[in-house]
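Written below as structure tokens is the structure these notes are about.
Only a single protein chain was left out; the remaining protein chains are all shown in position.
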Amino acid sequence: MTAYDLVIVGAGPAGLAAAGVAARAGLRVAVLDAGARIGGQYFRQLPDGFNAARPGALHHGFSTFVRLREALGGADVLLGHRVWAVEHGPEGGFAVHCLEGREERARTVAAARLLIATGAYDRVLPFPGWDLPGVMTAGAAQALLKGNLVLAGRRVVVAGTGPFLLPVATSLAEAGAKVAGVFEAGGRFGLAPRALARPGKAAEALAYGYRLARRRVPYKGGRAVVAAHGDGELTHVTVAKVDADWRPYRGGYETIECDTLAVGYGFVPQLDLPAQLGCEIAGDADGGPVARVDRRMRTSVEGVYAAGETTGVGGADLAALEGVIAGRAVVADALGAPAAGDPEDPRMEARRRRLAGFARALLRAYPVRDGWMSWLRDDTLICRCEEVPYGRIKEVRDLGAADARSIKLLARPGMGWCQGRICGHAVARLAGEDPAPPRRPIAQPVRLGDLAAMDGRTLDDDT
Amino acid sequence: MDSVNGVNSVTGAEGTDHADHADRADRTGRVDGAVSGNVDKGGGMSGASPYRLVGARPEPGFEVRVDGRAVPVVPGQTVGAALHAAGIRTWRTTRFGDRRRGLFCGIGVCFDCLVTVNGVENLRACLTEARPGDEVTTS
Partner (left out) sequence: MPDVVVIGAGMVGAACAYYAAREGLTVTLVDRGSVAGGTTGSGEGNVLVSDKEPGPELDLAMLSCRLWTELASEAREVGGFEYEPKGGLVVAENDEVLRALTELAGHQGGSGVVARPVAADELADHEPHLAPGFAGGILYPQDAQVQPMLAAARLVRRWPGVTLRTGTEVTGILMEGGRVTGVRTATGDIPAGAVVNAGGTWGGEIAALAGVELPILPRRGFILVTEPLTGGPSGGPFVASGPLVRHKVYTAAYVTNVASDSEGLETSAVVEATQAGTVLIGASRERVGFDRTVSLPVLARLARQAVALFPALADVRAIRAYCGFRPYCPDHLPVIGADPRVPGLYHACGHEGAGIGLAPVTGLLVAQLITGAEPELDPEPFSPGRFAGAAAWTA
């Protein structure tokens, strides 16, 4: 099997930027993505079938995406490819094991170098009623709209913490949903003082604020959705006024009718692949794990690079910049000369420092406070897959499960379909820990028949 | 199938009568119709809709069948999005607590939206692009 010089996992801003840089320098590049179109979560694209005259209306910075798309050069784009495992090849390089399309066809792509730009997904917290139909992540509401032109609901509450709530609420409102309120559990102006350090971001936040105000969408800080209600389906939520630790004030409750709740408490980077390869994982400003990279976006494992949210949640601009740096670094390492430009270009490094500094400041400005644990009732599910209620977690803690791993072994949270991606953060915090790096040797479900077919097969057999 | 909802008409993109659903929603205090159909009609007072926002002129759609019932799809939409647009918000029941599940993370991470399509079990509805003639089975 002929190997690509570079395989990039993830066709978001970071992956696309790197692909363009490396392909233009003459490397053989493949970009793999699980989605049906390039863009990743941030620049999720509509299917062509919609013939949208103004696709950019659902995006911030759409011109950036257009530039990235046009700069892809000769890179192969392999869509509908879910990577379930990566491993070192027998003679150097890497084997990237994928499942293609709805049929989940097993396929292995060989790579001399690997860039992991797998992005992030919504961090969610459990609360009573959070598994009622109608409750979904803020990212789910965005994906429905950006990728399918479907409104998540007609009367929507947006809640959680972090600046992402603003664009979600704004696009829902502008697309015709009645947004009954945006509830930021942190302070209303958590962003403001630090945003001044980056005028562009401050203007962006103000613009969202203006657009929400124009549609009379209330935006309130220090408030959290602490319960969702409905007989089989969401009909209303309880919004509580919360203190600095996110504990509800006595009597500070209101009920808001809605058919949909879009909720998100920041993001969790996808680290399954770097963890499989043994890349060093470090703690981010919010305590969560991220892939550790040097100034050239190289991980601790030779030949493996990471860019975008994989190295810390920082948004599309930073991701695209990291992609450029990673692309230049791969070119320099592959050709022995910085043919695509200096990966340590001082101006790029300065810009990366500035953007990363702002991103870390945002993480610190919108922390998740442990007061959410006071929202739980004994029958509140912590793990949606294995249906493990909070009471069961308490029970096994009393039985001697002193850490997150033991809680998992005894009560099964995180052992189901999603492999703890959804409940992992909550279980770790309930155990008083920061979330640990993931250990998922099988990152996507894979048929035993396909796994069996790999037995005794060498990479050369696979074309 | 958890069909809480009124039947979405399947005459292509111009499906749901929003006024009718709005009326029922008012009476019952809950959404009792397509939450947001595959339609180019205004929702709410402003007349805004996702289609208007981006100036969409969708190609002729097709149908998939959900437990025998026709659900309209715009080419490229996922099974999960098409069902959601048709007001079908759940399509499976959990194995211990009989809880209803549909879209949650929407991007292939949570596995809440597992669905059976053409007899193949446990596909993520949010990742699975609908194809003409797909038979979706709920449980």
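Chains: A and B, in written order; residue numbering restarts at 1 for each.
We take it that contacts are C-beta pairs under 8 Å (C-beta built on N, C-alpha and C of every residue); 3 or more make two chains touch, one makes a residue touch a chain.
Please read all numbers here as calculations on a predicted model, not as lab measurements.
Participant: From the list A:Ala53, A:Ala350 or A:Leu399, which touches the chain that is not on show?
Facilitator: A:Leu399
Participant: Hey, which chain A residues sit against the chain that's not shown?
Facilitator: 85, 87, 97, 276, 278, 386, 396, 399-403, 405-406, 409-410, 412, 415-417, 419, 439-442, 445-449, 451-457
Participant: On chain B, where is the contact patch with the chain that was removed from view?
Facilitator: So the residues of chain B touching the missing chain come out as 92, 95-96, 114-116, 121-122, 137-139.
By definition in this document, only the chains that are shown with their structure count from here on.
Participant: Could you grab the centroid distance between chain A and chain B? Build each centroid from C-alpha atoms only and quote it in angstrom.
Facilitator: Using C-alpha averages as centres, the distance is 24 Å.
Participant: Can you list the chain A residues touching chain B in their complex?
Facilitator: Residue list for chain A touching chain B: 34-36, 41, 46-55, 57-58, 82, 102, 121-122, 131, 133-137, 139-145, 147-155, 173-178, 215, 230, 232-233, 235, 257, 259-260, 384-387, 416-418, 421-422, 445.
Participant: Quick check on the complex: what are the chain B residues that touch chain A?
Facilitator: Touch residues, chain B against chain A: 2, 4, 22, 25, 29-31, 35-36, 38, 42-44, 46-59, 61, 74-78, 81-82, 84-85, 89-90, 94-97, 99-112, 114, 117, 120, 122-123, 126-129.
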